Structures are given as C-alpha cells and as structure tokens.
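Of the protein chains in this complex, all but one are displayed in their positions.
Then we have chain A:
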Amino acid sequence: MSVVLAAEKLVKTFPGVRALDEATLTVTAGSVHALLGENGAGKSTLIKILTGVYRPDGGQLRLPGPDGQPRTVQLGNPQDAQRAGIGVVHQERNLIPAFSVAENICLQHLPRRAGLVDRAALRTEARRCLELLDLDLDPDLPVSRLSVAQLQLVEIAKALSADSTVLLLDEPTASLTNDEADRLYGIVRRLSERGHATVLVSHKLEEVFAIADTVTVLRDGRSVAEAEPLAEHSREEIVDLMVGRAYQQVHLAARAVAADVEPALALDHVATAAGHHDVSLTVRPGEIVGLYGLVGAGRSELAKALLGLDRITTGEVRVHGRPARIRDVGDALHRYRIGYVTENRKEEGLFLDQTVARNTAVTVWRRLARLGLVRDRSERTLVDEYADRLGIRLASPDQHAGQLSGGNQQKVSLAKWLAADCDVLIIDEPTVGIDVRTKGAFHELIAGLAARGMAILLISSDLPEMVTLADRIAVMREFAIVGELDNDHDYERMSQSVIRFIHDGQGVVA
C-alpha cells in the first residue's frame, strides 16, 4: 500500500514545553488511521503541523509528488496544506452561516468567470463533493438552516473539495447523536474504499474500534505505537499505551444516602416554556441523580429553565422543601445556593481571554469584596486552594483560561462553582472531550462532592459514566421524564433498561 502521508521525527517546542518529541505518523492510502493520546500528548500540535498552522522545529513531512514518489515538503500555511492534499475538519465549526452550502464547500477556491463567481460551476462542484458523501442536500441552502450533523458533513465535503487524499477528522462525533455518528462512519468507510486516507482523532474508543484499522498512539509528544494494526490490540492495551500505566476502572466508594432527608432540589410536575411537561425529580443531599437522554432530549434546557433562563409555566420547584422562584443564575446562586456547570465550557462556561484567577473567582467576588473592592491576594488564595484540590495544572493564576488544556479548562469551570459553596450542583456533560485519566479523576471528584453532602444532578450522554456515578438514573426523552431507575452499577443490566426506556418512552419504574 502506498504511503500518502509520512511525518518523520517531528519536533516542536514551545517556551517550557516540548510538545512533540520526534513524533512519527505514517498513513497509507485507503486506511482509517486513529491518532490517539491523552490531552496534552501532542495530538493538536501534530495536527497543526500537518495543516500548516505551525512549522516543526525538527523532522520532516513527506508527501507523494505528482510522480507518486515521496518528497519532502514545507507547509508554510493552511493553503499549502490544502494544495498538498490534506483536508481537515476541525472540532469547531468553520462555516459561514449566511453563505450557501455550495459557497461554503468551495470557499477556498471559488470558480470564477470574468472576475465574478461562476454560480453554475460552483453548484456543479458542490454537487460533486456532496455526491462523494452520498449526501442529498440542496447546494443553495444557507448553512444556518442545517442541523449539527449536516454541518459536520458539509465540513467534510469542504475538506474533500480540494481533492484531498488525506482527511483529518478531529473529534468528528462529539456533537452527533448515535444514528448520525453511524452515518458518518459509513461515509468514512466509503471514502476509504475509494482510496482516501482518513486520520481520526477521537477520545471515544468505541468509535475508534468501530471504524479505524490502524492506530498511532502519542504520549508526551512521542509515538508509543506507530501505525500498528488495530486488530492486534485490545481496548485495555490501547488505554495502557495512552496512559502509560495500567488503567483501572474507577470503583468509587459506596455512599449511603439517607432516604428520609428532605430533598435539596425537588421538581413537582414541572412544565416549561421550552416545552418540558410533567417533569418530576428529586435530588437529596449527598445524592447523585443522573439525567440521561440523547442529545436534544431537553436535559440542558431543563437545567436552564430551573435557573430562570426560561419560564416555568406549571408545577413547583422546591429547594430544601421551600417553594422557589428562581429569577436568574445570580438568584439561584446567592439565594438558593444552586450552581450550574455548563455543558459547553468554551462558549458558556469560561472567559477564555481572562485569567484563571478571574475565571475561578467570578462567582465569589461578592463575598470577597470589601467596600466593593476585591483584593488580588484573597482571589489568589482561593485559586491556589482550588487548583490544588482539583489538580489544575497552572503555570500561573494569571494564565488565560484559553491557554489551558481541555481537562484543565473543565476543572476551572467546575472550580468556580465549588468556590461559590453551593448545596446543589447541576453538572452538564462534565467529561466530553476529556482524556481517560482526567475523566477518572473527575468521577472521583464528583463522588467526593456528594460524599460531603452536596446534592448533584448529573446530566450526561455517557452511559458508562452514568452507571459509574449515579445513585439513580432518570431518563429523559422529548422533554419528558420517561423512566427512573435505581442504579445497581451493573452496566449490562442498567444500559439495557435505560435503552428500553428511550425506545419505548413510557412507564415509570422505581
């Protein structure tokens, strides 16, 4: 099989960090190549070199030339990478909402005639790219009208439009439902049958084992497995390679929740303006209640309605037994001691261009302020305390939140609510896009909070996470609770019951 991309002994250093230390990646035509590693292992840096964003300090990139013979290339910028046949779909969406599907697909090389865009050629080219994916979409539709899954596919079409031989997919299914992800896998397989090579970066091992055939594992900037056939490895071996030590499934200490305690948070037949109906739920102090459901089932929307961002139309919310009318997040925090760790840390949870100190202390300035003024020292003490407790790796509290790795960012967005000293914490998808080891640490942390008496409503689409953490699991479908289960931590049995609820959508079982 011919090699379509060879990165040899790449080195990239940043002040104080050796992000890549002779990393090697060899991709052959028609393969689906998984690129794995924990956060900070060097995956992002490697991708940025392959896409011309960074220039390596050492090592070389070899791509086949027009004659098929490998040649050393320098990628000075993203356009170079594209011309060299490397297409990329980033984790973040990079489409222009007001432009049509066709315009977005051909954005980098709009067909021109007499200085103007040739609309007929544009449409033909876009159709060709969409057909590569067997995608039936109107090329004239504005991108703003597409669903998340469709956006993803248009991104892939865009990456392919420049006759890419190598397609880089960075966490392609992070925001897709299972069905949509399955469809994407089908497309990736078809592309590989046609000779395209795909490099898949993913934290989801199920996904990797489902579609990849070869694997490169990065650890601390080095390739600890180089283009090995995936079939020869078990999941445990792969995780071992990533983590660098035998990974053990976290077995959390059992917690006893007193059944006769007044619930810290209780929803009684609640309906909301967002469309929820007949939602009843209780969370007692020291208890973790899981709210499981597929993407779009209305879980985050329920959390936001609880915090006053959407109207509660009927039913009653009680906090520690007393009826509560929560107007906004400030009200929830200061009057009812309820915190909400958002799902979407970059858009909703963090202030990326502000310091970690401010990101952590933003919820407690009211408490820290004397005569309206906040002293840096008290803020710093607080940040040090939580950085220590949560194991946040910081160069300095003055570091911007945007400079941290995903796991550390998530810890910062949790830290601000711990600092705020809440009784009830709603945690929304805490471990999306986070590596295995940090995920384990997060689970221990959340269990520890509950053990100290916090009432936790855990929203997650990660069923193993639910079964590991929750005391009870409520299942939401189409903005209603369709079932509730006591968790016996038997993954097979729990997952079957939960999935039955999601498909049948009825019946409440204690």
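Worth a mention:
Heads up, the rule we're going with is that a residue touches a chain if its C-beta (ideal position, glycine included) is under 8 Å from a C-beta of that chain, and two chains touch if they have at least 3 such contacts; residues count from 1.
Note that in this section contacts and distances are computed from a predicted model.
Chain not shown in the complex: UniProt lists it as "ABC transporter permease", one of "DNA 3'-5' helicase", "ABC transporter permease", "Lipoprotein-releasing system ATP-binding protein LolD" or "Electron transfer flavoprotein subunit alpha". Of the candidate positions A:286, A:349, A:407 or A:440, contact with the hidden chain is made by A:349.
Checked against the hidden chain, the listed residues A:416, A:443 or A:472 yield one contact partner: A:416.
Within the set A:366, A:393, A:452 or A:493, the residue that contacts the chain not displayed is A:366. Among A:398, A:421 or A:490, the one in contact with the hidden chain is A:398.
Although one chain is hidden here, its contacts on chain A can still be listed: residues 12, 14-15, 17, 19, 40, 44-45, 48, 54, 307, 309, 328-330, 332-334, 340, 342, 347-355, 358, 362-363, 365-366, 368-369, 372-376, 395-396, 398-400, 403, 405, 416, 420.
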